[in-house]
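Take a look at the structure set out below.
In this view, the complex is presented without one of its protein chains, the others remaining in place.
Going in written order, the chains are labelled A, B, C, D and E, and every chain counts its residues from 1.
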Amino acid sequence: MMIPNGSLITATPEEGRQLAMTMARLVIKATQPDEAVRSRLRDVYANDAMALLQVGQTVAIEFATIAAANGYWRT
Amino acid sequence: MMIPNGSLITATPEEGRQLAMTMARLVIKATQPDEAVRSRLRDVYANDAMALLQVGQTVAIEFATIAAANGYWRT
Amino acid sequence: MMIPNGSLITATPEEGRQLAMTMARLVIKATQPDEAVRSRLRDVYANDAMALLQVGQTVAIEFATIAAANGYWRT
Amino acid sequence: MMIPNGSLITATPEEGRQLAMTMARLVIKATQPDEAVRSRLRDVYANDAMALLQVGQTVAIEFATIAAANGYWRT
Amino acid sequence: MMIPNGSLITATPEEGRQLAMTMARLVIKATQPDEAVRSRLRDVYANDAMALLQVGQTVAIEFATIAAANGYWRT
Partner (left out) sequence: MMIPNGSLITATPEEGRQLAMTMARLVIKATQPDEAVRSRLRDVYANDAMALLQVGQTVAIEFATIAAANGYWRT
């Protein structure tokens, strides 16, 4: 599964942001299914400035799509 | 072949996400047709934090296009 | 919390820009919750040219979404 | 020449994808006109994981523009 | 202050481009407020090929937002 609930629609921007983070993580999981390897790499992400910034950029791109899908939760 | 079924339209966001991953992979394949080399590089992707994050970013960009093509599967 | 006030709507472009910076920072915080580690990494960001430029790029992407959400504050 | 046929319009998504790859390559060619140097660099691209992923990201961005130009080939 | 004049609207594309460069620079300034450090890092940007290219990419993203805000100055 790549998208929880199978939908880009969320009730709030906050939930949209959480979905962006989840979607970004699930691509990593699909590319590297081995939990032990992912766990080791997470230690790298979380302690390396450039890797953390790269996480941030990917979440920003995923969120742009989710926000557009939700009409930016304007109403 | 760069796009399976020759269409950006999918029934669900989940399938759109799978298509994004496939499209990203097929560009790599077209640029490096040698399966043995790709297999060796896949070991690099799957075990390197920055490479995995880069995969994630490309999938996010491909998915943005697919999601727009599908009107974000709103209905 | 990933989005302060739970909304992408801001009164001005200036506030939108601040929100973009905050949203970018909160992804980092969610990925690395340990304040001591983040503090150490902030020293890296703030003194490394490529890291600072990467921060700038992520803020630009977050801001694009916020600006679209606000109809670019045209009126 | 930077865009073959001088148009972003293609009959199919598949042709749009091919155009994206061609447009990405022609920028490289315009920046480095020396065929011998490009040939040497192609060996680098095709055998380096990060370079291949970077190719993939650029193709994704070019394709986003082409897909929008073609109304995502919806009809 | 992150956006001079507090607006994304400019009279011309040229001014929009200048605004994009200023906005990109002000994010750096907000992230690293120490002028002496920034001055040292500017020497890095201006003499390193990858850093200069990264500056160019961020300005391109900022400009995309500003151009959309101004309806691409079409009239």
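Here is the rule we go by: a residue touches a chain if its C-beta (ideal position, glycine included) is under 8 Å from a C-beta of that chain, and two chains touch if they have at least 3 such contacts.
What you are looking at is a predicted structure, and each value in this text was computed from that prediction instead of being measured.
Novice: With touch defined as in the header, list the contact partners of the absent chain among those displayed.
Specialist: Hidden chain contacts in the full assembly come out as D, E.
Novice: On chain D, where is the contact patch with the chain that was removed from view?
Specialist: Interface with the chain not displayed, on the chain D side: 1-3, 6-9, 23-24, 27-28, 30-32, 34, 37, 41, 44-45, 48, 50-51, 54-55, 57-58, 61-62, 64-65, 68-69.
Novice: Could you list which residues of chain E touch the chain missing from the display?
Specialist: 12-14, 17-18, 21, 45-50, 52-57, 59-61, 63-64, 67-68, 72-74
The rule we apply is simple: only the chains that are shown with their structure count from here on.
Novice: Which chain has its C-alpha centroid farthest away from the centroid of chain E?
Specialist: B
Novice: Please report how many Å separate the Cα centroid of chain B from that of chain E, as a whole number.
Specialist: Centre-to-centre distance between chain B and chain E: 31 Å.
Novice: Let me have the rounded angstrom distance from the C-alpha centre of chain A over to the C-alpha centre of chain C, please.
Specialist: About 15 Å separates the centre of chain A from that of chain C.
Novice: Can you pull out the residues of chain D that are in contact with at least two other chains?
Specialist: Residues: none.
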